[in-house]
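Yeah, one chain of the complex is gone here, protein chain that is, but the others are all in their spots.
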Amino acid sequence: MGHHESNYQPKWAIEKWLDERLPVIRMMSDQFIVFPTPRNLNYWWTLGMVLFFFLIIQIVTGIVLAMHYVADSGLAFDSVEHIMRDVNWGWLLRYMHANGGSFFFIAVYIHILRGLYYGSYKAPREILWLVGIVIYILMMAAAFMGYVLPWGQMSYWGATVITNLFSAIPWVGDSITQLLWGAYSVSQPTLNRFFALHYLVPMILAVFVIIHVWALHVVGSNNPEGLDVKTKEDTLPFHPYFTMKDLFVAISVLGIYAFFVFYMSNYMGHPDNYIRANPMVTPTHIVPEWYFLPFYAILRAVPDKLGGVIAMFGAIIVVAIIPWLDTHPIRSLRYRPIARIMFWLFVATALLLGFLGAKPASGWYITASRALMVFWFVYFLIILPILSRMERNNDKLPGSISEAVLGKSDDAAEAR
Amino acid sequence: MSTAETVDNSRRDFLYIATGAVGVTGTAMAVWPFIDQMNPDASQKALSSIEVDIAPIEVGQAITVVWRGKPVFIRHRTEEDIKLAVETDVAELRDPQTDAERAQKPEWLIMIGICTHLGCVPLGQKPGDVKGDYHGWFCPCHGSHYDSAGRIRKGPAPRNLDLPGYKFLSDTLVKIG
Partner (left out) sequence: MSIKSKLVALAAILTVSGSVGFATIAEAGGHDGAEHNAYHPARQSWTFGGIFGKFDRAQLRRGYQIYDEVCSACHSMKLMSYRNLMESGGPEFTKDEVKKMIADKAVPAEPNDEGATYADGERITRPALLTDRFVSPYENDKAAMAANGGALPPDLSVMAKARSLPHAGSGKEADNIFFATVAGIKEYAGWVFGVARDIVTQYQEGGPDYIYALMTSYEEEVPEGAKPIPEDKNFNHIFPGNAISMAPPLSDETVEYADGTKPTLDQHARDIATFLMWVAEPKLEERKRTGFMALVYLFILSMLMYMVKRAIWSGQKH
C-alpha cells in the first residue's frame, strides 16, 4: 500500500510466526499506526473516522433489526411496530438505525465538501475520488431501499416515485420498471427484493470503503495547504496523533447523534410514514428523505420527464468528473480566492435546493429551483474549467507543509 | 528526567488509563442491547401462563396444549395408570421420584411433552400410539420409554419428563406457568 518503509518488528515468537505467513499485524502497523500523515490536517479531516463509526453502527443495528423485521407487505408495518413495542431495546435499535442513516449522510456531505474545498480530487487522487462517489451512490441506494422497508405511506410512494424514474428511459423504461417491481406496481415482490438488496448493498459498500482506504494509503492524505508531502518533517505517525484526534471528534459527533436518537427520534423522518402503505391514496405532499432533497428539487425543476431524470443524474455525474473539470494546479482553495467564493456559492446553492426540494412544486419554488439548478451545472461545467485557466497562481503559497506549519526554514530547524 | 516531567508524565498516564477505562466500560454497556434483543420479547413473556379447562377430558384420555411454544401433556389417568405408577419401586429408577411428586392430583398428570434426551415429542397421547414398555410414553427418535407417571425407565434420556409450574384454580380449571 503506502510508499513508506515498514518498521514493524515482531516482538513475540508467535508474531514472528504469523508475520512470515500472513503479515496482517505488519499491515495494520504500517497502515494505521506509523502511517505518515500530514501534520497540518485540520478538523475537517476527522470525518473519515466518523463515517467509519456510522458504517459500523448501521451494519450492526441493521443485522439485529433484520432478526425481527418481516418483509411481507401485510406484516412489515406491524413488525416494525413490534420492534418498537415488544423487542427488548427494539426502540433503541430502530431509532439508532433510522437516525444513523441521516447522520451517515450529514457526515458524508461534510466529507465531500471538504474534498471539494481542499481539492482532494486532484491528481493523483482521482481514483480515490471516484471510489468515494461510488460509495455515495451505494449509500443512496441503501438508504432509499431501507426507507421502503417500514412500508408506511412515504415508503410506498417514495418507492413508486423513485422506481418510476426508470420509466423515463425511452423504449425500455416500462419494462425496466416492471422488472424492478416484479409486479405491475410496487407490491410484495418489490418489498421482498428491496429487503434482500438493502442487506446486500451495505456489504458491497463496505468493500468499496476498503478500496477507498487502500487508494488513500497509496497516495496519502491531502492536507489543508494542498501541498505534497516532501520531507519527514511534513508528517506525523497516524497513531496516536490522528487516531486520538479522530476519536475525540467521532465521540463528540456520537453525542449529537445520541441527542437525536433519544430526543428527536422522528425529527428527520416524516409523520406520514407512520401511516400504513395504501396503494390507493397518495399523500398530498410527498417528499423524499432530506438527504435526497437537492436532487429531488433538480428533478422537479425540469418540466420534462426524461429531462428531469437526466438533470438529476447529471447533477451527480458532474461532481464525479470534477477532477477533469477543475485542472488548476493549486489544490487548496485557501490559495484560490475567486474559486473560494464560487465554492461557497455552490454550497449555498446545494442548501437552497435542499430547502426547495421539501416545498410543493409550484410558484416561485419552481422558478428558484431552476435558477439554482442552472448554477449547479454552470459551477461545474463552466466556472471551474474557466477558473482553471484564468485564476492566477498565488504567490502566498508556501513551499512545503513544514514551512506552512512551522514557519520559514530557520523556525523549522529550531523546532527539530 | 526532571521531577516536574515525571509528575507530568504520570498525570498523563493516569488520563490515558482513565479515558480508556471509561471508553471500554461504555462500549461494554452499549453491547448489552444488541445481545438482549435476542431474548424473548415482551409479547413472548406475556404468554408465559395459560389457563386450561380440563372438564371435557374423560378418564383415560389425554390432550396436548401449547405453552410457550411447547407441547404440554395433560392426561386424565385411569385407576390402573395410578396403581402402576404408585407401586413402582422408586429406588430402582434412574431419576427417582414418587408418583406424588409427579402429580399434584393423582388423576391428573401434567408434563412438558418433550423428551429429556434431545427434545423430540414422545408418542403416547393418542389412543393408537405406541406407549412403550411401561404404559406411558415412547420417544421414537432414540427409543426412550416413560412410565405412566412420565418417569424415564429405559433408553438414553437422563431425566423424567419435566413438569411445568401449574396450579388448580378449581376442579376443572388449571393454570399452567
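What to note about this one:
Think of it as A and B in the order they're written, each chain with its own count starting at 1.
By definition in this document, a contact is a pair of C-beta atoms (placed from the backbone, for glycine too) under 8 Å apart; a residue touches a chain by one contact, two chains touch by 3 or more.
Just so we're clear, the structure is a prediction, and the values are computed from it rather than from any experiment.
Shown as candidates are A:Val24, A:Leu179 or A:Met264; the residue that touches the absent chain is A:Met264. The chain that is not drawn here is touched, among residues A:Ile135, A:Leu254 or A:Ile298, by A:Leu254.
Remark: the residues of subunit A touching the chain excluded from display are 39-41, 78, 81, 84-85, 91-92, 95, 236, 240-241, 244-245, 247-248, 251-252, 254-255, 258-259, 261-267, 271-272, 274-275, 284, 352, 355, 359-360, 362-364, 367-368, 405-406, 415. In the full complex, subunit B contacts the hidden chain through residues 12, 15-16, 18-19, 22-23, 26, 42-43, 46-47.
Here is the rule we use: only the chains that are shown with their structure count from here on.
Computed from the mean C-alpha positions, the centre of subunit A lies at a distance of 50 Å from the centre of subunit B.
For subunit A in complex with subunit B, the residues that touch the partner chain are 60-61, 64, 67-68, 82, 85-90, 92-93. Listing the residues of subunit B that touch subunit A in their complex gives 32-34, 36-39, 41-44.
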